[in-house]
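First the structure, which I've put down as structure tokens, then a few questions once you've had a look.
Note that one protein chain is taken out, while the other chains of the complex remain in position.
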Amino acid sequence: MKHEAYDHPAFQVVERMPGLDMALLKADDLLHWGAENSLWIFPMGTSCCAIEFMAAAASRLDMDRFGSIVRGSPRQCDVMVIAGTITVKMAPRVLKLWEQMPEPKWAIAMGSCAISGDFYRDIYSVVPGVDTFMPVDVYVPGCPPSPDALIDGIRRLQEKIRAARGGKPFEREVRPETGMILPEIRRLGDSDRDPAITEAQCQAVLNMDKGGAERPPR
Amino acid sequence: MNALALTPPIAPRANPYLDIESYEGQGDLMVLNMGPQHPSTHGVLRLKLWLDGEVVVKAVPYLGYLHRGVEKLLEKLTYVQSTPIVDKNDYVSSMTNELALVMAFEKLEGCEIPRRARYIRTICAEMQRVASHLLWLGTFALDMGGALGGGTTAFMYCLRERERILDLFEELSGARFHYHMMQVGGVRHDLPAGWDAHLKRVAADISARIPEYEHMLSENVIFRARTRGVGRIDKLLAQELGLSGPNIRACGIDHDLRRSQPYAAYDEIEVRPALATEGDVYARYQVRLAEMRESLRIALALIDGVPAGPIMGRKPIETVNAVKPPAGEAYVAIDSPRGELGAWVVSDGSTKPYRCKLRPPSYHALSALPYLLPGVTIPDVVVILGSLDPIMGEADR
Amino acid sequence: MIGPDALLLARERFGLETPEHGPTIPRERLGEFARALFEAGYVYLVYVSAMHHPADKQGETERPARYTVVYRVRDLARGLEFPFRCEVPLGTSVPSLAAVWAGADWQERETFDLVGPVFEGHPDLRRIMLPEDWEGHPLHRDYAINTPHRPWR
Partner (left out) sequence: MLFDSPVLHALILGLVICSALMGVTSYFIWFERRFAGRMQGRIGPEHVGFKGLLQPIADAFKLLIKEDITPRNADRVLFNLAPLLAVFVALLTLAVLPLASGLVIADLDVGVLFFLAAGAMTVVPTWMAGWGSNNKYALIGGMRAIAQSVAYGVPLVLAALVPVILAGSMNLSEIVAAQAGGHWFAFWPPGPGFLGGILFVLASLAEGNRIPFDIPEAESELVSGISTEYTGMKFGLFYLGEYVHSLVGAALFTTLFLGGFDGPGPDVLALQLFWFLLKTSVVSVLLLWVRWTYVRLRSDQLMTLCWKYLLPSGLGVVVLAAMWVWFSQEAPA
């Protein structure tokens, strides 16, 4: 049975040449080792966790030891660290920046505001958790999590990349369930999340800069 | 008309509501969004700039990207529960937030605070001011120097000192950031043993480091060229906008709530004014450095004379609705590192405030932007924004 | 402490009684009172805020739902302070003081956005905190705190 993804001519060559597929496997292994050890971070810092994120990048707990430097533009980053409360007015921008990041990308939800909206979660203007509109790989709980908790989060992400590369099963981190009232909007990975919400969210991102939310001043 | 108020404005006041169609520059204007996610907007502030070439013609700040409905939440929670909420407003100096709110409740209830608690409050507020100014100095140099350059070096030095102060607070209250240290009637944690020796060591180190920052920044010709004469605020505009703290002291107006309305233990210590006259970015930088030195001096002077005694002026708070002030209204303002932080509380006799408005200094500092930015290039927009030291968590509430 | 000359002004010229939290000025004369204060040297605007009161009975008089807009100004040279306020039923607007104090512009925009009183004569009365297409004013007493805002919450 021809799997349609593999009828690309390049894969025909790989099948015919003996040993090339093993070489490619090793090459892919090596390249992902590179990705794991140089995670450039896009600081989506909105509130108090951004200050703890800076402290993690500063001299006492130095993120540069793992090769992760902070880049300003989403195009050059692999990990988006969402640090702080995401409000309704900010959510479409976070989703747009997430879409702008090039592909092998991961997301760390830092702080309980990003994980579940913390005690602001039932307020009219706060999004109860970032994973209601974007996939999150690692949750770093705390309010604010101490810098070494964030670095432990980065190490957990590296283990996740290493496991995914080695093909070993790595169970998806689930948001810590603390028996709180769940928001009506289900999380992204949830089974009973109706796709209409995802569609509406993408639509909101599209008409964001058509003055949808901001009527320009006279 | 008092002479202080109506000094002639330095530059004709820019019109924040300039009509774009009527502007006749060489070419058409470019609209640039220094959007909510930008390396140097100090949090989530969006600046919509109309640029003629690289000079700003009109600037409209958009706020609200971090509006977490704190005032609505404060109406839903009781007096005892509200202190941890306010910690997260101005998350760089959370002790001063708690202090303002708690003093407003105490004014409503009329309870008296023991002298030891007042001393501890003053020392914590002053060390919090040093930590907040250190973070400001770091991010201010970062705005000017760039992520991979000289600015980062100053940033790392400042955050290294700030970690020392956070260790101090962690030893006192157990948390690095949101301390929940103040409560109605006094302070929740007493000074642990050896804390004053630790404080003396930290204060001595930092006062030895401040000349290093000056050597690296203010004696640097490029730093002075980038900050002298940039973003000048004239006295009348500063007062009409309600600027406060270092921003207004840099314009030469000696408005310091620690001296005009002494609270906590400020009546027992003499607070020397830190003033400058030009009102530009360099003046604000100098005022903040002088304030850091002054705060260290006050903390060192007070730490020896902390009187013994109770740290709680009323019966201990066991239940959530322990505090039930009589119906009334109170406005208390204190001098936070960013300026006058006030809390206007209206109580209707129940255990929950009827209305609680927080007066954040950053919101007023940001309201100066539409007047300061026209006629300035983009690098100066970043420098002026940095020099006003806004915290979006406080401005957006 | 409270400015004596402002108290004098409120009692003589405007004939208002001045309780501890400041006189209540009728909305028609608010602009004139503000200008008099500004001329008297109260140039520093501390804050503008508002409260929403649902319709209630005070004693026997039936009071409609109304806003209380609260102001506070200072004179830094003489170290004086003066709070004053203005009560307005729900429908009517409050004259804007943006022409007197430049700082009142943003303060009134935020008060309009969160509490709801309309400031007529304001140069650009837009919402500042909430998205522009938001209905309702959150700090109304009857506004549920967790009103959903599709598709984000």
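As written, the chains take the letters A, B and C, and residue 1 is the first residue of each chain.
Here, a contact is a pair of C-beta atoms (placed from the backbone, for glycine too) under 8 Å apart; a residue touches a chain by one contact, two chains touch by 3 or more.
A quick note: this is a predicted structure, and the numbers were derived from the prediction, not measured.
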{"item": "For the chain not depicted, the shown chains it touches", "value": "A, B"}
{"item": "Selected residue (touches chain absent from view) among B:Q81, B:N220, B:Q261 or B:T351", "value": "B:N220"}
{"item": "Per the touch definition above, residue among A:V13, A:L30 or A:A163 touching the missing chain", "value": "A:L30"}
{"item": "Sites on chain B contacted by the missing partner chain, in the whole complex", "value": "30, 32, 38-40, 54, 141-153, 156-157, 160, 216-217, 220, 222-223, 225-226, 377-382"}
{"item": "Footprint left on chain A by the chain that the document does not show", "value": "30-38, 40, 58-60, 62, 64-67, 69, 71-73, 75-76, 78, 102-104"}
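To be clear about the criterion, only the chains that are shown with their structure count from here on.
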{"item": "Computed distance of Cα centres, chain C from chain B, in Å", "value": "25"}
{"item": "Between chain A and chain C, centroid-to-centroid distance (C-alpha), Å", "value": "44"}
{"item": "Chain A-chain B separation of Cα centroids, rounded to whole Å", "value": "32"}
{"item": "Multi-chain contact residues (two or more partners), chain A", "value": "89, 123-126, 214, 217-218"}
{"item": "Contacts with two or more other chains, residues of chain B listed in rising order", "value": "17, 62, 64, 67, 69, 72-73"}
{"item": "Residues of chain A that touch chain B when the two form their complex", "value": "44-48, 50-52, 54-55, 58-60, 69-72, 84-85, 87, 89-90, 93-94, 97, 119-120, 123-126, 143-144, 146, 214, 216-218"}
{"item": "Touching residues on chain A, where the partner in the complex is chain C", "value": "88-89, 91, 122-128, 132-133, 183-185, 197, 200-201, 204, 212-215, 217-218"}
{"item": "Sites on chain B touched by chain C in the complex", "value": "1-6, 13, 16-17, 62-64, 67, 69, 71-73, 75-76, 236-237, 239-242, 253, 255, 260, 329, 331, 333, 340, 342, 344, 346, 354-355, 357, 359, 363-364, 366-367, 371, 396-397"}
